[in-house]
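Note that one protein chain is taken out, while the other chains of the complex remain in position.
So, subunit A:
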Amino acid sequence: MTAAVFFGCAFIAFGPAFSLFIFTIAKDPLRVIILIAGAFFWLVSLLLSSLVWFIATKATNAQDLTLQKNLLIFGSIFSVILQEVFRFAYYRLLRKANEGLAAISEEDGPPLSVREMAYVAGLGFGIMSGAFSMINTLSDSLGPGTVGMFGDSQYYFITSALMTLALTMLHTFWGVVFFEGCERKRWWVIAVVLCVHLMVFSLSLLNPFYVGSILPVYAIMLLMAVWAFFSSGGSLHNITLLWTCRKSNTETSS
């Protein structure tokens, strides 16, 4: 659909992730490493779950469309579960690594707190998930045509980009919440994250009824943002502090 759509969708899908990377991750090499390792963990989980799906489709009749669709749903649910398993595995790995990093670092104590690792790991998952969702669609959007010849909606590109954006941010928030839950041994958090992930997936099944899928997903994203904010040490008091701090700064400077 031409370069305009390509850039527009690329910016929508990857803009926030890009800015987060630039301002919070890029300057610290350790964070970069954790980000990339997190992306790799997500990738491995996808690979294993897709292997299962692939075997299932090859073993069955390719002509039966409802069966294939059901297999896809089954495969995706399996993938969601596997992603959360790998998130937990990554958490254990980082905890182990943290001790080692603390031993060799020059400062007293570990160079990265668990909260920071949680955020970076979640962002890593999110970026990789977004890339896989969006890259093929982006490359198709460079051509002169758009979706719709066989009856599909012409808003496909922009809604794909919006979903990818939501999913990236959701993975980040889930990472924060999940790791915090594991730290505090609150195992119900893991179950809730898994359920929310499954809920987002099932909402995406409503496409192309975009109103029914995009709006609820964004609502969930806002809720998760709030929860992640609180679980990483924020509070309403801090927000008011921020506000008055700015106020007082402007008062003193003027």
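Methods note: a residue touches a chain if its C-beta (ideal position, glycine included) is under 8 Å from a C-beta of that chain, and two chains touch if they have at least 3 such contacts; residues count from 1.
FYI, contacts and distances are computed from a predicted model.
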item	value
Per UniProt record, name of the chain withheld from view ["BOS complex subunit TMEM147", "Centromere protein W", "pyruvate dehydrogenase (acetyl-transferring)" or "Nicastrin"]	"Nicastrin"
Sole contact to the chain not displayed, among A:Trp42, A:Tyr90, A:Phe125 or A:Phe157	A:Phe157
Contact footprint on subunit A, counting only the chain that is left out	1-2, 4-5, 7-12, 15-16, 18-20, 22-24, 28, 107-109, 111-113, 115-116, 119, 143-149, 154-155, 157-158, 161, 165, 229, 232-235, 238-239, 241-242, 245
